[in-house]
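Shown here: the complex without one of its protein chains, the others still in place.
What follows is chain A.
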Amino acid sequence: MTGRGIRIEGLKKRYGSGDTAVDALKGVDMEVAPGEVVGLVGPSGSGKSTLLKCLGAVIEPTAGRMTLGNEVIYDDGWKIRDLRALRRDKIGFVFQAPYLIPFLDVTDNVALLPMLAGEPNGKARQRALELLTALDVQHRAKAMPSQLSGGEQQRVAIARGLVNRPPVILADEPTAPLDSVRALAVIRILGDMAKRYQTAVIVVTHDEKIIPTFKRIYHIRDGVTHEEAGEGRGFD
């Protein structure tokens, strides 16, 4: 793997202890290369969200190893002290609902992350506008989130996830509220952005409309992943 992308080896997560312990992840292996978009599918309760939270450094795994680019971030314990900065600088998030900050306009919603990282406002906004242009929503740059359509909101959310050029983007059911045309458009945008910015993208979904677009799919069931080749129709 090159300097970007993510690799997970033997990742485990146990909730609780003793007789009531639940093993949500039982040794997950996964590798996503820079510029690649993979699907992570599985039924409810299979461990998708737990895996996403572990990857997003929101909860701590019980065991295993996670490597982000060439940096080991977890090896039976966090190797990074400031997980907040890790999430801000190295991981992009795209949610099922866009969850844009309602009191910030589109530009500032996107520019907020670099601003939080200490970048000057002007420069952060410039970067935000570049991304909004790439995602074809630059004409709504001054609009408030409530004035956007669902598809526009999701594109702004993708721009927010990409703005700090993270090595990995975690997308949690990003197409769930969209119709099939808009859903495919969002996946296409994620694919384009992954290639353009050499970002590894993991899309958690059970949206039948978009599953055929992935080249590689990880199926997760009972806390264990199985890799299989997808149809990969969406990005070429």
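Everything that follows uses one rule, which is that a contact is a pair of C-beta atoms (placed from the backbone, for glycine too) under 8 Å apart; a residue touches a chain by one contact, two chains touch by 3 or more; residues count from 1.
FYI, contacts and distances are computed from a predicted model.
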| item | value |
| --- | --- |
| Protein name as given in UniProt for the chain not displayed, "Nitrate reductase", "ABC3 transporter permease protein domain-containing protein", "Carbamoyl phosphate synthase small chain" or "Protein-glutamine gamma-glutamyltransferase" | "ABC3 transporter permease protein domain-containing protein" |
| Candidates A:Ala21, A:Val72 or A:Ile101 - the one touching the absent chain | A:Ile101 |
| Hidden partner chain, touching residue among A:Glu9, A:Asp89, A:Glu130 or A:Asp192 | A:Asp89 |
| Sole residue of A:Leu52, A:Leu131 or A:Leu178 that reaches the chain not shown, by the stated touch rule | A:Leu52 |
| In chain A, positions touching the absent partner | 48-50, 52-53, 56, 58-59, 84-89, 93, 95-96, 99, 101-104, 108, 112-113, 115-117, 121, 144, 160, 172-173 |
